[in-house]
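A single protein chain has been omitted; all remaining protein chains appear in their positions.
Chain lettering (A and B) follows the sequence in which the chains are written, and residue indices restart at 1 in each chain.
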Amino acid sequence: MEENENTVVDPLAGQMLPDEGLFGPGTPADAAAAARSERVGWRHNFRVFCRHKPAVAGLVYVVLLVLASFLGPAVFDLDYEKGDASETLIPFSAEHPFGTDQQGRDLLVRNLYAARNAIVVAVVSVLVGLLLGALIGAFAGYLGGALDLLTMRLVDIMFAFPQILLLILLLVAIPDSMDRRISMFVAIGLTSWAGYARLIRGQVMQARNEDYVEAARCLGASNSHILRKYILPNIAGPIIVAVSFGIPSAMMAESGMSLIGLGLRPPMPSWGNLIYEGAREMLGFPHLVLWPSITFGLTLLAFTFIGDGLGGVYGKDR
Amino acid sequence: MAFFARITKKSARAACVFALFALFGCGQNADEAGKIVVRLPGTLMQGLSTIPWSPQVPYLEGTLLEGLYGYDRNLNVVPKIAVKTEFTPDLKHWVFKLDSSKVWSNGDPVVAEDFVQAWLAFCSPEEATSPLWASFLMYVKNAEEYKAGVAKAEEVGVGAPDSFTVVVDLRKSKDIRPMLVLPSAMPLHRRSQEIYGKNWWKPQNFVGNGPYVPVSFQPDDKLIVEKNPNYVGECGTVDRFEIKAGGLMSQMQNYQSGALDVAHVNNLGDYRYVLKHPDLRRNVREQTELGYNGYQISRTVNPLLHDRRIREALELAIDRNRIADTVMGGRVVPTGWYGPPGDSMLAGLRVSEYNPDSARRLLVESGYSATRPEIYMFAPPSNDYRGWGPVAEALYAMWKEVGFNVVIQPYEEGILNLYAWGTGFYPGPEHERPGMTMYTGKMLWKDPTMMLRLADHTWLFHNFPYGLKARLKDLALQARQLKAEGHGRGSEDDWTVLDSIGDALGKLRERILANEPSQWMAEDIVEPDFLAQYARVRAEGRAATSMAARDSAWILARTTLFDAEDKLLKYSDLNAENLPFLRTLSELERAGEENAPELVRKVQQEALDQAWIVPLYSEKLIYVARPWLRGEVLNKFGGWLCVFNLQYVDVDAQAYFQQR
Partner (left out) sequence: MRVLKFLLKRLGSIVVSIACVVAITFAMMRVVPSDYFTQLELRYGANTAGKQMLDLQRQEYREIFHLDDPLWKQVGRYFVRVMKWDFGPSYKEPGEAHKITELVNAKLPVTLTVACAGMGIALVFGIPLGIFAALRRNSWIDYTLTSVSMVGQVVPPYVLAVLLTLFFAVFVRNFQIGDSFPLEWLALPSEGWGSWKNVVMPALALGAAPTAAVARYIRSSVLETLEQDFVRTAVSKGLGRLQVIVRHALRPSLIPVVTVMGPQLSYMIVGSVLVEDIFRLQGLGSLFVNAVNERDVPLVITSTFILAATVMLINLAVDILYSVIDPRIELK
C-alpha cells in the first residue's frame, strides 16, 4: 500500500501516472479561470473526464458497487452472518453465483458487505487524513516561516517512516475496546496526512503569490477569508485527484491489516479476511479465495482509473 | 503452456545472479548413494535447549536425548535408561537404577551425575524462565525454593548415591514417571555443559544419548539428524531425517513436489483435495488425537457467566454435529467430554445434547433475555491454522439463534494464549468483559491428571463469589502498586502492620486445617509454609543495614502475605460444589495408575456439569505419507503435531530405493 502513498504524493512517483497514450491529453488546469466560471468548468471537466474510457468504466463500476453494496442488502434483506447449514461450500449455483462458505453463507452477499466496509473505512479515513493534512498544510503554506519549516520537517519524518510499520504500531497501541472501524479511521488517517499536507502546502504557496490574492490582501481581507475565498477553490482539483488515489490506498491498508489480525472483527466480512481465510482452503475450494480477490482487485483498479481520469482533468502539474 | 515455460526459463536466467549464493543450499539435497533419508515437516524451532517449553520438545523426548522413561510405539510410558524403579507407598521417595550399558554419542557412559546436574541446572535461580510446571521438579523437595533463591542446591531433593543410582525426594505424593519423559528430566553430558555453556546444543557441540544426533540446525528452518552410532537400543533403518519447518498450509504442495515425505492435512481445502486426488487418496493415514477442542469461559471479574444457567444455555445451543460435519467438513469428530469420543475410560459419562429450546428457556429463566448484555468470544485472527476462526463464527451464529448477544474479538496468538492460560488477573478491559476463548485441551504428557488439568483450571479460577474475585483483583492491583511505589518502607511501624496481617492469616489457616478432612488438601494448604517464610524475610529485613535491602525485604514480605491471603481466601471460599471436586483432584494427583480411571470419571462428570469448559470436537490427525514409510509415531502431546520418537520410524528399503 505504500506504493500508493507514492503515487499520491511523491513527486517521483507522480510521474508514474499514465501518459496520453491511452488516456488522452490532459488540460493544464487554469485554476484561476476555473474559479471564476465554476459551472462552465465543471461541464468542461466532465467532458474531458468522459474522454478517458477506463475512467468512465471505473466510475460506472464504482457507482454500481456502491449501489449494490449499500442498497442491495437492505432491499433484498440479505444477511452476511446467517448461513444455511445444508448448503455449505457450494462452488457455484443459480442461487449462490459466488458459492457459499463453510458456514453456508452466500459469498456474493459477503463480498458486498466487504465492499461496503472497505468503502466506508477508506472514505472516512481518507477524509480524516485530508482534514488533518489540509489544516496543517494550509497553515504552513499560508503563514510560512518557522512554522512552515517545522511542519515540513514533520512531513519528511512521516515520509521516512514506512507507512505499514506505523500503521501496525498505531493499531496495536489503540485499545481494543474501540470499534475496529474507528481505530482504522484514526490509524489510517494519522499515517496518511503528510502527503496531503505537502500537496496542499505547495498549492497554497503557489496561490498565495497570485496577483489577485495580493490584491485581496491589499484591500485588507483577513487571512482566513483569503484562504476560504481564493485559495481553497483553486486547489480543489489536485485535492480531488489525491483523494481518488488515497481511497484505494486506504482500502489496501485496511485489508492488509486483516492479514496480521488487526482488521475488522468477524463475522463482519472484509476483503482481507475473506482472502486470507479462503487462501487456507485454496487447494480444495478455490472459489473461496477467487471471488474476493477478483472483486477487490477490480475495485482497486476502478478507483485508480477514476483517479487517472481526474488527473487528466486537472492536469498533471498537480 | 509453452508460454509459461518460456517465461520461467527467462526468469531463471535472470535469477542466475541470485541463484549463485544459494547454490550450496541445493548441493546438500543430493543424497549419498545408499543412504536412507526421510524428510519430515516440523514446526519452527529457535534452538534445541531443554529449558524452554517450545517446539523442540518433541525431538528432545527420546530422539536426541533419552531419559529414565520414554514412550513406546503406542505412547505408553515405558522405562528406557531406568532398569529398576522403587518407590515408597506414599509416592514420596523414589530410587532409580540406571542401565550401565548406555553411553553418550562420544562414548562416555551415561551416569547418575549427568541426570542430577541437568535437573539442578533446570531449577537453578539463573534459569529464571524455565517452566517448572512442565517438570517433575515441581514436586521435588526444595526445588521451587532453590529457584526462588531461598534454598541451596544441596537442599534440593535429588541425588546420586552412586554412578548408577538416582534418588528423588518429593514434597508431595506424586507418580512422577509420566513426567520423566519430558526434556526437563533428560540427562545432559556434563563435560560439554561445562565447555560450551549455553551453546551446548549447537550441532557442532552436541553430545547426546538418543538414537539420533543433530548434524545441522538452522533456527526457524531446518534440523537434520543422523543416526547415533553409539546408541544402545532399538532403532529403525533410516540414516538421516531432515525436519523442515514451514507453513502448515504448504505441506501438501511440498509433498507432491517431493520435498516432504509426510504432509499433515489440517484444513478442509487440503482434505477435499486429497480425497479427490487418486494418488494422494491411497496414501492417506489417520489417527485420533488424545485431546479435544472447545471453548472456555475467560478469566474475567465480570459475574455474568457465573450463572450456571447461562453457561448451560451456551452449551445447549451448540449443535456439535453441525460443526463437525459442515464447518469442519468431517475432519473432526464431535465429542461431549474432555477427550476423544472413543475413549473407553470416559464411556457412559452424562453429556449435554443440542437443545435450543431449553437453551432459550434457560435464558429467560436466568433473566439474560431481558437485558442481553454483550458476551465476548476471544478468537484467533484469520491466519490461524487450527480452523478456530470458522468454528468461532459458527458458535456465534448458533448462540445468536437462541438469543445471545455475542461479539467476536480477534487477538494475536500470544495474547489469546494468555487470556486462555494466564494465571493472574489483568487490569485491562478484557478482564471486565464476560466472555470465552477458543481453547484446546491437549495432554502435554501422558498423565491421567492431565485431562483434568485441562478441565479444571477455569472452573477453579472462577467459581468464587463475585465479592471474593473483586478482592483478589484488588490484591493483585495492590501488589502491582507495591512494586511500583514501595520504596522507603521497612520502618518498625511498617513491620507491625505486616505482623498483624500475618497473625490474622495464620489464624485463618489454623481454622481451615482444623476442619479439613482430606489429608491431601491439608498438605496443599500447609505447603509452602508462608509464615515460616515471612519470619525469615522479616528477620533478614530487620537485620539489613542498607536502605535498599530493607526496602526489598519489606516488599518481599508483603508479597508473601498477599499470596497467602490470595490462597487462603480462595480456599475458605470454596463451596459445596467445588470443594469436593478439589479434594478428588488432589487425591487424583497422588493416585497410582490403578485408581486413576475411577477418579478421572468422577471429576470429569463434575466438570462437564459445570460447563466452564465446553468440549466440541476431537481432531482426526490426517496425513499423507509415502507408501514405503512405516512405524511413524505422531506426537499427540502439546500443540506440536509432528512425527517424533524417530527411532521407531522404519522404511521398506526396496520400495524406497525404487522410488528414489
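Everything below uses one rule, namely that contacts are C-beta pairs under 8 Å (C-beta built on N, C-alpha and C of every residue); 3 or more make two chains touch, one makes a residue touch a chain.
On a predicted model such as this, the values are computed, not experimentally measured, just so you know.
Listed residues B:N106, B:N205, B:T559 or B:Q605: the one in touch with the omitted chain is B:T559. In the complete assembly, the contact with the undisplayed chain comes from A:I168, out of A:L135, A:I168 or A:A236. When the whole complex is considered, the residue among B:E226, B:E365 or B:E412 that touches the unshown chain is B:E412. Contact between chain A and the unshown chain involves residues 1-3, 6, 10, 12-13, 15-16, 18-19, 21-22, 54, 156-157, 160-166, 168-170, 172-173, 175-176, 248, 252, 255-256, 259-260, 275, 278-279, 282-283, 286, 289-290, 293, 296-297, 300-301, 304-305. Against the chain not shown here, chain B presents residues 1, 4, 8, 10-11, 14-15, 17-19, 21-23, 25-26, 28-29, 41, 128-129, 132, 144-145, 147-149, 198, 218-222, 244-247, 249-251, 253-254, 256-260, 383, 412-415, 418, 421-424, 426, 428, 476, 479-480, 483, 528, 530, 533, 555-556, 559-560, 563.
Definition applied: only the chains that are shown with their structure count from here on.
If you average the Cα atoms of chain A and of chain B, the two centres end up 46 Å apart.
Residues 81-83, 85, 88-89, 101-104, 175-177, 258-263, 265-267, 272-273, 276-277, 279-285, 288 of chain A are the ones touching chain B in the complex.
Against chain A, the residues of chain B that register as touching in their complex are 249, 252, 267-273, 276, 322, 326-329, 379-383, 385, 387, 389-390, 392-394, 396-397, 400, 407-412, 429-430.
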